[in-house]
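Every protein chain except one is present and positioned as in the full complex.
Up next, subunit A:
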Amino acid sequence: MKTLVWVEHDGGSVKDATLATVTAAAKLGEVHLIVAGQGVGDVAQAAAKIAGVGKVHVADDAAYANALAENVAPLIAELMGHHDAFLAPSTTTGKNIAPRVAALIDVMQISDILSVEGPDSFTRPIYAGNAIATVKTRDTKLVLTVRTTAFEKAAAEGGSGTVEAVAATGDAAKSRFVAAEKAESARPELTSAKIIVSGGRALGSEEQFHALIDPLADKLGAAVGASRAAVDAGYAPNDYQVGQTGKIVAPEVYVAVGISGAIQHLAGMKDSKVIVAINKDEDAPIFQVADIGLVGDLFTVVPELTDKV
């Protein structure tokens, strides 16, 4: 099987989400990549070094500068004329593009795969991760998005892929990129952080959220996350949100502060290696999944912890 993997990049370097997607693709067959963007020569060279990669297709054109699905999907649909499977990471970019590709080539996409069970069979979470479905497709081609935390990352070095330019398919002129507001932060990115400190509604206010969570995260070199309840209450921005409707994370250590452990939050972090929970309610569901629990008032416990670690 010849697979085509969407290379997630920031214009300069390959993002880690790509590496896990390559691992998933390698379970199906030959791994080819598509790098789409403007001025992405360096990205293509870096992508060619990913272990196990064959051909790297590069579409370098202004139309692909912001990965607009209206422009990128026809490009991939055309490449799917001679590939058997398209895989994209379950990032917001991947989730935006892949279903549009699937519709163009009349394939029913399989979203957010957790494992490859065979050439036409995969597992995926449904009902916010409360159930795991094994699905088998009768489509002859595959369109998959990949839950990147479920696959090991392929080595970023050691490969010797060949870079090949592909003709651009043009600007569909349906949409235009206007602006991006990137949350600037010196902290690690949430989805690739080794340690995450997350705050919940028990923090009580935006001020207290930042006053308590930020110093602990900085002391540990951790990313900051939040529960949906905390985001809904306005204590933290939405891109902090960990959970089924937010980001799915699986760090080495996840510290949940004042988070009760709603189903939808657990769905986003329960694959973390070690879960630490601090909560004043000893019956909070978070303690049922926590490896280390501390029952206590976060307003005294967290500053003390920040001081002592």
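The rule is short, and it goes like this: contacts are C-beta pairs under 8 Å (C-beta built on N, C-alpha and C of every residue); 3 or more make two chains touch, one makes a residue touch a chain; residues count from 1.
The criterion applied here is as follows: contacts and distances are computed from a predicted model.
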Checklist outcome for this item: By UniProt, of "Electron transfer flavoprotein subunit beta", "NADH dehydrogenase subunit G", "ABC transporter permease" or "Winged helix DNA-binding domain-containing protein", the chain left out is "Electron transfer flavoprotein subunit beta"
Checklist outcome for this item: Where A:Ala51, A:Ala226, A:Val242 or A:Val301 are the choices, the one touching the absent chain is A:Val301
Item to check | Identified contact with the non-displayed chain, of A:Val5, A:Leu19, A:Ala63 or A:Val107 | outcome: A:Val107
Item to check | Interface with the unshown chain - residue positions in subunit A | outcome: 66, 68-70, 73, 91-93, 95-104, 106-112, 121, 125-139, 172-183, 189, 191, 195, 220, 228, 231-232, 238-239, 244-245, 247, 252-253, 263-264, 270, 274-276, 282, 287-296, 301, 304-305, 308-309
